[in-house]
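In this view, the complex is presented without one of its protein chains, the others remaining in place.
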Amino acid sequence: MTAPVFEWPIRVYWEDTDAGGIVFYANYLRFFERARTEWLRSLGLGQQALCDEHGGMFVVADVSLKYLKPARLDDRLRATVRLTEAGRASLAVHQQVWLDGPDGTTTLLCEGQVRAGWVSHRSLKTMRIPAAVLQLVGAA
Amino acid sequence: MTAPVFEWPIRVYWEDTDAGGIVFYANYLRFFERARTEWLRSLGLGQQALCDEHGGMFVVADVSLKYLKPARLDDRLRATVRLTEAGRASLAVHQQVWLDGPDGTTTLLCEGQVRAGWVSHRSLKTMRIPAAVLQLVGAA
Amino acid sequence: MTAPVFEWPIRVYWEDTDAGGIVFYANYLRFFERARTEWLRSLGLGQQALCDEHGGMFVVADVSLKYLKPARLDDRLRATVRLTEAGRASLAVHQQVWLDGPDGTTTLLCEGQVRAGWVSHRSLKTMRIPAAVLQLVGAA
Partner (left out) sequence: MTAPVFEWPIRVYWEDTDAGGIVFYANYLRFFERARTEWLRSLGLGQQALCDEHGGMFVVADVSLKYLKPARLDDRLRATVRLTEAGRASLAVHQQVWLDGPDGTTTLLCEGQVRAGWVSHRSLKTMRIPAAVLQLVGAA
């Protein structure tokens, strides 16, 4: 049984592109992050609130991603998140960025894995993810 | 009598450009900020240290800038800072970005004014700039 | 008689903030640009299409902005655009960023003027704005 897929729309603006005429490769990590943030928010987990209440935050520990096709200015994208692992101190998700073409086609542009650990906001040391957070994530 | 001009070299990377083939307009504010940070550092004012010692930080209050010519990938730029006003709670500087061409020419690309206020790191409320800071800036 | 105000929602993500805990000052220019792009799109003016058809693009010529209050992670903002001047070769707009608080309040965070000229995509030289573009903008 696999976890449901969360989707978040992204529009490509000038700020996202580079002189090659395409989205700069680092910016897919911004898109991934927005989708993870909205996924958590959809579960009732606002990150500013989490930090205020639990004194912790998610920090990315590792990333691997493949760039399959480029995105361009004005493109309509969809970034996805699917939970693949929920451990005591970290979550792993599979993420994709899709292009929704004007002709109704949909094309996978980029995909990868992201693992984020839960750390103290002050010391940045790894901590156990609060049970309430894990429950909401697992309940997804 | 005018204050001396501080200069800081900037190289244009892919990250700075957009699909128009030129440096994205917001990124000149990043260049300006780097030059202000290095100007302060050259006066012995590291901003992380300032925050740790005085509990305050500079936050930009207003900006005006003109874009005269575009910069492109691989261009060698120079960002400048010249103090124009040091008040109790804010500093104003004049800043420019110059292109140093491969042929020895130098061209003004962008210039403007930036005013930064001194605020509490916690409350973000305006405070008086610490005397030690003003002295070092004024000594420039 | 003043032009209508176009509004575009913006959410503050980690990418927008800095170590001061607030939105980095240059990023308001990203927000402003998104709102201008969506305003043009709402008038039927996609910028990639404009470039393909007319060989031109808008490039910002000058900016002035005031930062009144900071925005923070997870904040819900609204960026606005109001046309203030449509010339032969440039457009001027007044733009604002508002915070929509969780308590129903709305607070002006940042505002300014932006003037963008129309230039050749290849030569980057100033050109007259295509009549069709001016008509759609003026019709707003």
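Chains here go by letter, A, B and C, matching the order in which they are written, and residues are numbered from 1 within each.
Keep in mind that, in the parts below, a residue touches a chain if its C-beta (ideal position, glycine included) is under 8 Å from a C-beta of that chain, and two chains touch if they have at least 3 such contacts.
Model, not experiment: these values are computed from the prediction.
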item: Of C:F24, C:W39, C:F58 or C:W118, the one touching the omitted chain in the full complex; value: C:F24
item: Touching residue (missing chain; options B:R34, B:H54 or B:R82); value: B:R34
item: Per the touch definition above, residue among B:E15, B:E53 or B:E85 touching the missing chain; value: B:E15
item: Contact footprint on chain A, counting only the chain that is left out; value: 20, 22, 25-27, 29-30, 33, 57, 59-67, 70, 121, 124
item: Hidden partner chain, residues of chain C it touches; value: 14-15, 17-22, 24, 26, 72-73
item: Residue ranges of chain B at the interface with the undisplayed chain; value: 11, 13-15, 30, 33-34, 37, 41, 46-49, 72-74
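Operating definition for what follows: only the chains that are shown with their structure count from here on.
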item: Copies chain B and chain A - interface residue numbers shared by over half, same or different; value: same
item: Angle, in degrees to the nearest 5, of the Cα rotation that carries chain B onto chain C; value: 180
item: Distance between chain centroids, defined by C-alpha means - chain B, chain C (Å); value: 23
item: Separation of mean Cα positions, chain B and chain A [Å, integer]; value: 33
item: For chain B, residues that touch 2 or more chains besides their own; value: 20, 22, 26
